[in-house]
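Complex shown without one protein chain; remaining protein chains in place.
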Amino acid sequence: MDELFDYFQGMTLPAQVRVSMACCLNMCGAVHCSDIALLGYHRKPPIVDSEVLEKVCEIPLVIAACPTAAISPSKTDDGKKTVKIKGERCMFCGNCYTMCMALPLSDKEGDCVTVLAGGKISNRISPPKFSKVVIPALPNNFPRFPEVCESVKKIIEAYAADANKYERVGDWAERIGWEKFFEKCDIPFTEHLLDDYRLQYDTYRTSTQFKFTEAAWDVSRAIGGIE
Amino acid sequence: MFEPNEEQQELKYQELRIYSDEELHNYTEEELKNFKCKHDIPDLDELEKGPWPSFVADAKREALHRRKLAQDRMMIERDVVEDMLGQVQLSFDDGETHWKHGGIVGVFGYGGGVIGRYSDLQEKFPSIAHFHTVRINQPASKFYNSDYLRTVCDLWEYRGSGMTNMHGSTGDIICLGTFTEQLEPIFYELTHVLQQDLGGSGSNLRTPECCIGKARCEYACIDTQALCYELTHFYQDELHRPAFPYKFKFKFDGCPNGCVASIARSDMSYIGTWRDDIRIDQEAVTAYIGGEFAPNAGAHAGRDWGKFDIEKEVIGLCPTKCMRMNGGKLEINNKECTRCMHCINTMPRALRPGTETGVSILFGAKAPILDGAQMSVLTIPFMECEHPFDNIKEVVEKIWEWWPEEGKNRERLGELIQRQGLAKLLQVLEIPPMPQMVREPRSNPYIFWKAEDVPGGWERDINDYRSRHKR
Partner (left out) sequence: MEDIKKAILEFAQASKKSKFYYNDIQKAVQEVLPDAKARDIKKAATALINEEKLIYFSTGSSTMYGLKGRGQTEDH
């Protein structure tokens, strides 16, 4: 908020910009429908504290808590009941930790900030929409999170310069196309931004309507379509 | 005229106060400047710089205030704030939180309202060994008088850390940090003396929340405060004694602008709307065109966007293109209007929602845990919304007969709707389907026909079939 202070004081933006933050996926409040949303996220699967797990947790509940069925029952060498976790199936939601304190996830390098953009609540002009992930992970650099601040500023400045009056961040991105959003905000589009969750098809573009940006030429070059 | 559901006594701070004026103002600005936290907190000191008001500055004030209070004037340790700051600094150093996993706390006989919080470094930070959060059910639209706020603050200074969060994302007043043995006395004081209820947590009805509504907003189509108040009282038992598969949220928006985000975060979203025509004051329209009134109440004043252009800024942006200027007068084809609020927001002195108002009800919003975020689906287009809201309570009860019965453990209503289908929700509510419930019709023909849908049912005789078709 220090970095964006001038925007709070003035009324220079094309429309209201709601910046919200949630420290975990539980997202108290409506973070997932904000113009810009900052979300704390884990990137390492839980550590299994087998020493106490069978005492402090209900193992069937823990297994049932996993949305991707990555957790299965197991036994330690000395015969204690515990669980094992298939790391490649983990989507780091932390639901198992909610059910069982013996499965902590937090980690200095693993934990990160995910930046989402373009959501809204209001029905004004266009219907409410979800925020979209635009930067998969930025480091947790305490106390001032310089990388996060810089990225948010880049988005807001690009938006302020280019959007029409009354146009929210998401409406702007949709009008110019998300490819232009990434170009104008100078944000790389990485493989992590391709949806790999089970609802992924909803986000695929099944049309020849697109705009040429450097990211498009990169693909053409890579496949040998152009020099 | 508002009538409280139970007799309400007037709180007088002068009678309820715990601290004297001298105790409340017990340090000088000079002392504050020289204040040093008992732990080294360089990263938090850094956060005090910069123009935005810092929580660190507030916490230091509170820490100094407690340092100068007599220890017998506080029921938990005086340095609770300093230990909290120390632990936050350590969390910054380690990049990992030092709060333990929740665990049980609660007040006797209640299943909600208190969230357990324990430090995992109790030797280093003994004063925050327990640091429980107490949620207090905020009044509708969060109006208070200072007698109330000062009384709550005194109580929290005496029995808690003195730190609050006004308000949590859920809407409640959040009191941050106290020990388990303080919970019962806090609860007694809040309920018996202040006539104040705890908020929701866990698998129960969460604290209902509404926008500012008719109290301060010309857009409000329904009395969100009355509805919030009535349902909070009527369903109080569901707030206190969890018997649901998971949490359940009511949020009340007065109009489609959606200031409390009901559509994005409540299992049952109430959004005010109208079914007649937008009211037009043609003189005021002319005044907007002439530049006498700033559009959107001056929200674009910080930049030169050029002269207000009603064609471009209102008529052209209307999603249904149902407006036009005709001989200097604004015309709206209300039959085509989807009530998006843009024209009303832009020219509030000229346009107002209609007068036949009611509520649209949508179901099933939730945050991403677990199966991805969902927004509420429009299910009931319009319903009259007048005290005592019996028609709305009937809808609530239909839902609460279905979801607790059919919902799996930790399954939100929105997930149940997805699992059993929107058609099932309609059966539960005993309403017919309408195209307004979908963005577009389905594109796959994999319809789960039932035997009773098909003439003659599914029972067939293979011999009869073979009498016409050879093997």
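First chain written, first letter: the chains are A and B, and each begins at residue 1.
One rule holds for everything that comes next: a contact is a pair of C-beta atoms (placed from the backbone, for glycine too) under 8 Å apart; a residue touches a chain by one contact, two chains touch by 3 or more.
No experiment lies behind these values; they were computed from the predicted model shown.
Novice: Taking the full complex into account, find the residue in B:Trp156, B:Phe187 or B:Phe244 that is in contact with the omitted chain.
Specialist: Checking each option in B:Trp156, B:Phe187 or B:Phe244, the one touching the absent chain turns out to be B:Phe244.
Novice: Can you work out which residue in A:Asp6, A:Glu58, A:Asp186 or A:Glu214 touches the chain that's missing from view?
Specialist: Considering the complete complex, A:Glu58 is the one touching the chain left out.
Novice: Among B:Gly111, B:Pro139, B:Pro185 or B:Gly354, which one is in touch with the chain left out?
Specialist: Result: among the candidates, B:Gly111 touches the missing chain.
Novice: Name every residue on chain B in touch with the hidden partner chain.
Specialist: 100-106, 108-112, 115-116, 118, 201-204, 241-247, 369, 404-405, 407-410
Novice: Over the whole complex, note the residues of chain A touching the chain we left out.
Specialist: 26, 55-56, 58, 60-61, 98-99
We adopt the following convention: only the chains that are shown with their structure count from here on.
Novice: Mind listing the chain B positions that touch chain A in their complex?
Specialist: 43-44, 46-47, 49-52, 92-97, 100-103, 168-170, 256-259, 261, 263-265, 296, 298-303, 305, 313, 317, 319, 339-342, 345-346, 367-373, 375, 409-410
Novice: For the complex, which residues does chain A have touching chain B?
Specialist: Spelled out, the residues of chain A in touch with chain B are 1-2, 5, 8, 10-16, 22, 25-33, 64-65, 67, 93, 95, 97, 101, 104, 106-109, 111, 121-126, 128, 130, 140, 142-144, 165-166, 197, 199.
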